[in-house]
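All protein chains but one are shown in place.
Note that the chains are named A and B in the order they appear, and that numbering of residues resets to 1 at the start of each chain.
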Amino acid sequence: MEPVLALLQADPTEGLKLLGVGVAAGAAVIGPGAGMGYLIGQTIASIHRQPEAFEQTRTLMFLGIGLVEAFALYGLVFALLLAFVL
Amino acid sequence: MDPTGIFDLPNTSLIFWEVITFAILLALLYYFVYPPLKNQIRQRQQSIEQAIDEAEKTRKEARELLQEYRQQIQEAREEAREIREEARQQGQAQRERAKKEAREEADRIIKRAQEEIQRERESALREVRQEVAGMVMQASEQIIGRSLDRDEHERLISRSLDELEAEVAGSGSGR
Partner (left out) sequence: MALKLALAEVSQEELRHEILHTWETAKTTWVVPLQIGPIDISINKIIWFLWIGAALTFLILFIGSRALKNRPGAYQVIVEDLYGFGRNFLGGQVGPEGMKWFPYTLSIFVFLLTLNLIGLIPSSYPVTSNISFTMTLAFLTFILTQYMGIKKHGAGKYFKSWTPPGLPAKFIMSPVMWFLHLIQEFSKPLTLGLRLYANILAGHLIIFVFLGLILYFGSFLAIVSVPAAVVFYAFEIFVAVLQAYIFAILTQVYIELAIYADEH
């Protein structure tokens, strides 16, 4: 109970900030998660359809993963900004 | 501005030194590293291309040589077969001829021997006949006591000889 009490006694902006951190980090993951699933699924389908283009497809998949993953991390960065800096 | 350092935005010293360091790095790389690498790769590419060309040429040559050898071997084999065939035919002919000659020789010898025998036999018969004729004439002179005239004489002898001959022939065939 004590943590909860401590939270209640603290400055309410602190709580809102923590909420914002959670929402920012969590919401930012949704889109990239769906996107990456679609990306990898399509890659697998493509590899099965055309196994001889495996090398190229894999390279593009990694590139795509890198690009998509970054969006989740933008959210994480804003969360970190909220948590630590602002 | 930012005590935690994770959102270190206007970090003037880092920006300043980064630009300088990166410029120097790029200059060094462009001046010292990339030209020799480029040359090296181009050289290697050329040498590899050359090697491939050479290998191609050598292979072609080898293939031609092989073709030639194969042809030669084929020809030699053909020739050998011809020679063998010829030799066999020759041998065959030789054998045939030898056989034929031998047979002819044998036939000739046999024939000559038969002729010889025939002749011997005839001469022997003639001798016997004359002798018998003489003997018969003597004997008949003695018995009859007179000399028959020549014609009669001859006729008698001839008849008796024919009889004898028939007898001999009969006994000869009956043998």
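To be clear about the criterion, contacts are C-beta pairs under 8 Å (C-beta built on N, C-alpha and C of every residue); 3 or more make two chains touch, one makes a residue touch a chain.
Quantities reported herein were computed from a predicted structural model and do not represent experimental measurements.
Across the entire complex, contacts from the unshown chain go to A, B.
Touch with the chain omitted from the figure is made, among B:15, B:55, B:109 or B:139, by B:15.
Against the chain not shown here, chain A presents residues 2-3, 6-7, 10, 14, 59, 62-63, 65-67, 69-70, 73-74, 76-77, 80, 84. Taking the whole complex into account, chain B touches the unshown chain at residues 3-19, 21-22, 24-26, 28-30, 32-34, 36-38, 40-41, 43-44, 47.
Simple rule for what comes next: only the chains that are shown with their structure count from here on.
Touching chain A in their complex are the following residues of chain B: 2, 4, 6-7. Listed in rising order, the residues of chain A touching chain B in the complex are 77, 80-81, 84-85.
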